[in-house]
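Notes for the one structure printed next.
All protein chains but one are shown in place.
Chain IDs A, B and C follow the sequence of writing; residue 1 opens each chain.
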Amino acid sequence: MVRYPLILINFKAYRESSGKRAVELAKVAEEVSKETGVEIAVAPQLTDLALVAQSVEIPVFSQHADAVGPGSHTGHVTLEAIKDAGAVGTMLNHSEKRIRADQIDFLVKKARELGLLTAVCSNTPEVTAAMAALGPDMVAIEPPELIGTGIPVSRAKPEVVLNSVRLVERVNPEVKVLCGAGITTGEDVEAAIRLGTVGVLLASGVVKAKDWRAAIMDLVSPLLK
Amino acid sequence: MVRYPLILINFKAYRESSGKRAVELAKVAEEVSKETGVEIAVAPQLTDLALVAQSVEIPVFSQHADAVGPGSHTGHVTLEAIKDAGAVGTMLNHSEKRIRADQIDFLVKKARELGLLTAVCSNTPEVTAAMAALGPDMVAIEPPELIGTGIPVSRAKPEVVLNSVRLVERVNPEVKVLCGAGITTGEDVEAAIRLGTVGVLLASGVVKAKDWRAAIMDLVSPLLK
Amino acid sequence: MVRYPLILINFKAYRESSGKRAVELAKVAEEVSKETGVEIAVAPQLTDLALVAQSVEIPVFSQHADAVGPGSHTGHVTLEAIKDAGAVGTMLNHSEKRIRADQIDFLVKKARELGLLTAVCSNTPEVTAAMAALGPDMVAIEPPELIGTGIPVSRAKPEVVLNSVRLVERVNPEVKVLCGAGITTGEDVEAAIRLGTVGVLLASGVVKAKDWRAAIMDLVSPLLK
Partner (left out) sequence: MVRYPLILINFKAYRESSGKRAVELAKVAEEVSKETGVEIAVAPQLTDLALVAQSVEIPVFSQHADAVGPGSHTGHVTLEAIKDAGAVGTMLNHSEKRIRADQIDFLVKKARELGLLTAVCSNTPEVTAAMAALGPDMVAIEPPELIGTGIPVSRAKPEVVLNSVRLVERVNPEVKVLCGAGITTGEDVEAAIRLGTVGVLLASGVVKAKDWRAAIMDLVSPLLK
């Protein structure tokens, strides 16, 4: 449902990417994706999910899902609601919204049944390996101390990415690895791919940029050949 | 921002009220509200919030909010996002999504600044009094053992409602009391009002009904004079 | 089961007050209490509770309790286990271990049945009032931003304490108010009492002191007349 290399833009809970501006940002990403042919996906805030998914044709992810099925679960986000909203998948276990391994196991299996993709975040090579053992479509290694810093993990801690890729290869080679934390430029994307990952997960590098279009264009530039 | 008496319909995480069907159900509620003049509000699933709020003119509530401001909070629901989505307020502390008193204190104060309404759920008269002490716009007393049973609290445990109303009167008389749990009919609404509350909070009684319009019409019927 | 004024020493998870040293510190507190006649209670780490309660005769509190009864609850702390360990009561809802209002409601009612005391922490006057509405034996107002600073709330924010006392008086006058956060000296204890509280809750002021006996002696000094 998505092609690789993949650039996944997480809108987080930033006000710059909330409500109407969520739709605007998603449309900018869609434009760049159409113009360049590079796969770009967006993960808007939960409250904007159906609205954004209705407004664009690029892949839309939820930022989170709860490990419950449909029913009496006020305030929870089910995979079924994510699907009904029109999204193609969900991020899980972001360092700002961690869940437990048994919940991820439940969600990965259920998502597969529903035809939804899962991208599970992790913080260390060992946790990346553990998440890969659960069989999601993607794992995204993001050392939390680098998130939002603008210092790319590929530069500050390439060994964390390399070790993650190596362990995933051993534990479950079908799982794709994304690289997150501190990604802001096309150079970072290039470094991430060189380290063996199939793309990047980023947030502030785009959302907080003065010029969304220019920021995304820069990210995709190394993939344009 | 809302008028009383109020009928607040919680869509929970039911699949019957998810995605496109969330918009349909909200429109049925809107029609009945316009025809009868009775105030009806809806609380769709988080993922549908902006979409529903854009589609109807009746008051829309979030089912939940997290006690964080905008920022690096992937997967969280901020009051700001709720406002940007077009909702008028939020439910808090539903028995299926309880949060802590200090979080409710934070959210009630922040919602007031943002011009959003808060409806805080509680399970016992003592907890109702505690929630009233935090100064939300509404408290909704819902003994969890009756939720989803079709046995209205107003019939099964009228003393729980009466004690709640009495304690709120003493602790913070400006707080409105809603009556929840087991509400399905106009008769239940009438009983709730007779016990001193200003309306009802309900879910399956409408969402699971074969005929949404008929179910809502029945609820508002005792208020039509 | 305790007399007022009360000095309650929280051992937190400090290593200085863990294992054998927990027993030593409790014995120092016991000695000072016996010598001066001032009521001093201790709240050791969970793992040390039974050992400390067996070693001293002064009141021992748990730092926390979980809202479950005895049974299949691995890793949980029940009120029954607290009682069987020999403690006289428990702290609840410390800012470092907050729980929900419905859980505090459950625990306060159950503790009363079991003959255990409850001291519920709070962070603002509104939350103090909410906690008082649940009817515990004590509430302890502790603005989290002052905890561990050595700047006593009684000096930095006397209005927080005064408002808390005033609101508790209105909501539930039988509840005693303790004053916490930044307490380290006898002067702080005196100020706390002057503001209408019946004692103090403190931690690092004693645990991290070079000389435990001297630190506790200083605390009780204003109460020695």
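We adopt the following convention: a contact is a pair of C-beta atoms (placed from the backbone, for glycine too) under 8 Å apart; a residue touches a chain by one contact, two chains touch by 3 or more.
In this text, all values refer to a predicted model and were calculated from it rather than measured experimentally.
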Chain not shown, its touching partners among those shown: A, C
Contact residue for the chain not shown (choose from C:R15, C:R155 or C:R170): C:R15
Contact partner of the left-out chain, one of A:T36, A:Q54, A:S72 or A:T124: A:T124
Of C:E24, C:E80, C:E145 or C:E169, the one touching the omitted chain in the full complex: C:E80
Hidden-chain contact residue, picked from the options C:L6, C:A41, C:M91 or C:L146: C:M91
Footprint left on chain A by the chain that the document does not show: 93, 95, 98-102, 104-105, 122-124, 126-127, 129-135, 167, 170-171
Absent-chain interface as seen on chain C, which is shown: 10, 12-15, 18-22, 45-51, 54, 62-64, 68, 70-78, 80-87, 91, 94-97, 147-148, 203-204
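Keep this in mind: only the chains that are shown with their structure count from here on.
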Interface residue overlap between copies chain A and chain B, same or different (over half shared): same
Chains linked by the largest number of contacting C-beta pairs: A-B
Geometric centre: closest chain by C-alpha means: B
Whole-Å gap separating chain A and chain C, where each centre is the average of the chain's CA atoms: 45
Length of the line joining the C-alpha centres of chain B and chain C, rounded to whole Å: 37
Where chain A and chain B are represented by their mean Cα positions, the distance between them in whole Å: 33
Touching two or more other chains - residues of chain A: none
